[in-house]
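Would you mind keeping the following structure in view while I ask a few things?
Here the complex is missing one protein chain, while the rest keep their positions.
Naming follows writing order (A, B, C, D and E), and every chain is counted from residue 1.
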Amino acid sequence: MIDVSDSRPVPQDLLVVLRHPPHGTHWLREGLDVALVAAAFGQRVGLLFQGDGIYALLKGQQAGPLGQKGTHPQLAMLEMYDIDTLWVSARGLNERGLSADDLMLPVVPLEASAMVELLQRHPHTLIF
Amino acid sequence: MIDVSDSRPVPQDLLVVLRHPPHGTHWLREGLDVALVAAAFGQRVGLLFQGDGIYALLKGQQAGPLGQKGTHPQLAMLEMYDIDTLWVSARGLNERGLSADDLMLPVVPLEASAMVELLQRHPHTLIF
Amino acid sequence: MMLHLLNRSPRSTATYQDVSEAFGSDDHLLLIEDACYAAQPSAGAALEPFGGRVSVLQEDLVARGLAKRVDPSVEVVDMNGFLALTETHERCVSWF
Amino acid sequence: MMLHLLNRSPRSTATYQDVSEAFGSDDHLLLIEDACYAAQPSAGAALEPFGGRVSVLQEDLVARGLAKRVDPSVEVVDMNGFLALTETHERCVSWF
Amino acid sequence: MLNYALLLHAAPYSHQAALSALRFADTVVANGHRMKTIFFYHDGVHNASALMAPPQDEVHLADGWKRLHQEHGTELLVCVAAGLRRGLLDVSEASRHGVMSHSLEAPFELTGVGQLVDAMLTSDRMITFAP
Partner (left out) sequence: MLNYALLLHAAPYSHQAALSALRFADTVVANGHRMKTIFFYHDGVHNASALMAPPQDEVHLADGWKRLHQEHGTELLVCVAAGLRRGLLDVSEASRHGVMSHSLEAPFELTGVGQLVDAMLTSDRMITFAP
């Protein structure tokens, strides 16, 4: 699934913003695929969970009723790919009545001003 | 484009609810296709424009920049198919700052209670 | 008596508003797919217009890790319960 | 300096909110496709967070019958203007 | 016993809706009702592709629909206007439009929107699944 080119370019910083919840659509899965491939490709990848994308991190997710894979197995692979800082929108977290204890991985909540700064210091950004 | 079966069933009432604006997606076009076909098929068809679907009626629409057809030519065909009453959500109209003068066809604005009644008296409803 | 089927997250506020305009006093709302997120107590206002006549699909709740996060005013039904709702309601409309 | 591209109607309130969280003081917002509806004076609040740094695509306005309904605070650009915005902004992100 | 018709607007593998529809259809027949017609419209026509090759550990949606036809006689109707635009066509449409090969085979059938109206009028229940 993860293809790695022989010629690795100089590492750059890529921010992948995840805005869609798991299961209902494939956006989250495809955004995580890009993040994992980019990391395997030698890039420094950061993830920002925003809006309903925060639900990707909710504990206790399972496979879908027809056996369709969730995205939580992809999240479990992040550390192996050196993707270790997960940012979340503090406002998005509050609006959903969630705290860090509800999430399956440690996260860094960001206020809006810090989110703007985060986007500005990453030379590449993809939104899913 | 309009296919008519030989065996026409007893006419029934079909309400088609249009909730999506023109051009951005094909929902509106496909809902109108169903309405026109059902009318050609001998059914009594009513249209309810709700939410952004109200923009389907805005005057002055044109073909898209790559020549893609709009939905206003379909609307011009409604009368030919005896689809002559167009209902719109009064709230949706107000929220968009629109009045009947802004629309290309005469409409009947409905309050929420009248919309509920409209759905209830149509034995068939399709939402697009 | 109509069954309304809704599959969008409660952040799709326009869809919830459109459903509420068309929701009769005998109607019922079933939340499936990403609409499961509306069944949480924290989603609150999204379901207010539906006067407690709301169910949510268990299988979709479980997949999303929401099984223990359902507001008590929302009834949980499984796929057989979903089918039963379409049996008892002569008409079913889907909002998307 | 980032160009934000938005193609959803202003009734997709969650999307507009997410853009506003990520919108820097040097950034610019371009409304295309169904986001043209946000350029009307009646859409008001949707564009408030963007401090007047908003453009809308002329070709998409015209197709929707909105050419004469643009709020004076929103700049109208054609396809060449869209391209020029991507030339002057090193990065472009799309919200959907 | 009720006759059910489903209207599916959603492409496979992008939204849950196609899986939701298949799961609902399975529940219909498991409870002794008749799963009479599935109408594929909009991006839903892609569900009928004979060419899809999903990973072995994912649901093969086209096979799921075919199983319903084989075991329960469910009609699988694909809107011809929506299908042609999107590259879903049978042998005769491929030849008529000079397209190199076809992507749709029985038990899927290309039909007009009139068949959707007919399905609505002649079924007891019509349930829509959309993206």
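Couple of notes before you dig in:
Just so it is clear, a residue touches a chain if its C-beta (ideal position, glycine included) is under 8 Å from a C-beta of that chain, and two chains touch if they have at least 3 such contacts.
This structure is a prediction, so every number in the text was calculated from the model and none was measured.
Note on the chain not shown: across the whole complex it touches A, B, D, E.
When the full complex is taken into account, the listed residue touching the unshown chain is E:Ser49, out of E:Ser20, E:Ser49, E:Thr74 or E:Thr128. Where subunit A meets the omitted chain, the residues involved are 1, 3-5, 9, 12, 14, 26-27, 30, 33-34, 37-38, 40-41, 43, 124, 126-127.
Residues of subunit E that touch the chain left out of the display are 11-14, 42-43, 46, 49-55, 58, 82, 84-89, 93-94, 97, 99-103, 105. Mapped onto subunit B, contacts with the missing chain fall at residues 23-26, 64-69.
One rule holds in what follows: only the chains that are shown with their structure count from here on.
Touching subunit D and subunit E at once are the following chains: A, B, C. Comparing chain pairs C-E and B-D, the larger number of C-beta contacts belongs to B-D.
For subunit D, the chain whose average C-alpha position is most distant is E. Note: centroid distance subunit A to subunit D, computed from Cα atoms, is 26 Å. Rounded to a whole number, the gap between the C-alpha centres of subunit C and subunit D is 33 angstrom.
Of all residues in subunit E, those touching 2 or more other chains are 16, 23, 126, 128, 131, listed in ascending order. Shown for subunit B are the residues in touch with two or more other chains, namely 51-52, 124, 126-127. Pairwise chain contacts in this structure: A-C, A-D, A-E, B-C, B-D, B-E, C-D, C-E.
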